[in-house]
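Right, one structure below, let's go through it.
Just one protein chain is left out here, and the rest sit where they should.
By written order: A and B. Residues from 1 in each chain.
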Amino acid sequence: MSIRERLSGNEAIAYAMRQIDPDVFAAFPITPSTEIPQYFAQYVANGQVNTEYVTVESEHSSMSTCVGAAAAGARAVTATSSCGLAFMYEMLYVAASARLPITLACVNRALTGPININNDHSDSMGARDTGWLQIYAENNQEAYDNYLQAMRISEDPRVRLPIMICQDGFITSHAVENILLEEDAAVKAFVGEYNPENYLLKHDNPLAVGPYDTCPYCMEHKVQQAMAMKAAKEVVLEVAADFERTFGRKYGFFECYEMEDAEVALVLMGSTAGTAKACIRKLRAQGIKAGLIKLRVFRPFPMEELAAALSHVKAVAVMDKSEGNSGCGGPLFAETCAACYDLPVRPMLINVVYGLAGRDCRVEDVEKVYRHLLGMVETGQTGPRYLHMGQRSNVEEVL
Amino acid sequence: MSSTMTEIRWHGRGGQGAKTACLLLADAAFASGKYVQGFPEYGPERMGAPITAYNRISDTPCTIHSNIYEPNYVVVVDESLLSTVDVTAGLDPEGAIVVNTSQSPEAIRPLLRGYPGRVYTIDARTISEKHLGGYFPNTPMLAAIVQVSRVLDTGRFIADMEASFRHKFATKPQVIQGNMNCLIQSMKEVHGA
Partner (left out) sequence: MSRSAKDINELIPWQEISPGGEICEGGTARLVHTGEWRSDVPVWERDKCKQCLLCAPFCPDSSIPVTDGKRGDFDLDHCKGCGICWKVCPFQAIHMEKEVR
């Protein structure tokens, strides 16, 4: 029986961590994820968990601690944001390439600079090629539910890759909203024990982890790792199906909202999805066929599935909450374009970079994007493909 | 491989100067107006571990950026490698191999896994100890491969090397003559069969 509560996103993650009772928590604070180790420290102090709570001197060390713990057979977790994630960069690759299932709660915050503590996705987007799975949440409920599914996916022998459970800093991490929590026993039963085949502290079966990999071997390991990321797709869906059977809430690679007959659609990740849904309800009331794809799983990227879901749409705006600094669009746009390339009939595709460094995105802003898409459909002209929205300007901007 | 291109593979041990010799050969070929490549195969730096280095020398630009698998010539800077490394792998039967050893070409040939081409030997240890006062096999081996391959005009090569040594050892002019003697004796003493 689910428990009706009201929690912030950070509280929800800490609550899930308490229920799972991981072996090791490597803790280093950084806004806006600080509350996660802070709340968890209280659980440790209260004796509510058996976790080894390791306070370290930096995020590089917190990820190193997780790497060591996971190699030793422990279930290891941490939480971070922004430059904390950037400081882990080297160790993120070590964790993934050593095939260590570590769970990282990423509370998305802008990367410097200029220095800013508010939300965008530039931190986790910067880590998109590190070999970590990445799952994004719209709200505190999804952050909680994704966290409960994380270890089942990451620890699966077909995957053996670390996982990042992302939510929008402040917007969901610090906002108290209604949430359904699950019973401790039910969560423990769902997540299960971590039983790796090999680990360092196994007396009769010694193991060497992370050896120097010379040229004749390293590419084979990288291909194997890449194939594990590919294999993670079916595991994500299997775990989601079991989650739905157990707790009743449905998840997939992405959520299609009003997409069946949509003529114009957005593709985006995170908390803006809720704002976009409100906008869609308003537009639908006016007879406008607007839809939304809220991408949940960014790594592995559900290329074929996303293309199929967009195949009947006339015009699509991909909303990037990070600036790719490519001069031609953000990372979500690049990957969505690539996904659509093989469609026999492609939708018109534009990129809207928005919400950088906490710039707010209102229902009215989302509506502007839909109106722009409708204009594209009407004229048949895609027009400029790389747009920014929400910035002050001394000229009239497209959005 | 273009008909005007010569490809050379060096086998040595970390710290013996095979890479340096390879780069010196590229320098010398460059000085005589050739298009050149000189590059080692990089790995962990380990003194004594087998290493490989490569040269391409051509009258037209070298644009290939891969290792050399079918060289015209092979230089073995340390004869102890003959038992552990397949030094003649892919070596052109019309080409040649040069080995640093005090033994004769006839004595070395049985160690070359049936290689049918020309085999040359040079006692780089004795020559370098005599002229340079220590075991520095790279200058003798450089001289030997130029002599054997004729990839460069030998007279021009000697003149270029002298200029190069004068530049390199500007603060130690006393070692220039030793290096030149070492070079010239090596060109004379490389024996083939």
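Quick note on the criterion: a residue touches a chain if its C-beta (ideal position, glycine included) is under 8 Å from a C-beta of that chain, and two chains touch if they have at least 3 such contacts.
From a predicted model like this one, the values you see are computed outputs, not experimental measurements.
Between the chain not shown and the residues A:R160, A:K233 or A:K314, the one that touches is A:R160. In the complete assembly, the contact with the undisplayed chain comes from A:P216, out of A:G47, A:P216 or A:G380.
Across B:T60, B:S80, B:T154 or B:Q177, the residue that sits in touch with the chain not pictured is B:S80. Residues of chain A in contact with the chain left out of this view: 97-100, 160, 198, 205-211, 213, 216-217, 219-221, 223-225, 227-228. Mapped onto chain B, the footprint of the missing chain covers residues 13-14, 16, 46-50, 78, 80, 83-84, 125.
Here is the rule we go by: only the chains that are shown with their structure count from here on.
In whole angstrom, the spacing between the mean C-alpha positions of chain A and chain B is 56. Every residue of chain A that touches chain B in the complex is listed here, in rising order: 212, 214-215. The touching residues of chain B, counted against chain A in their complex, run 43-44.
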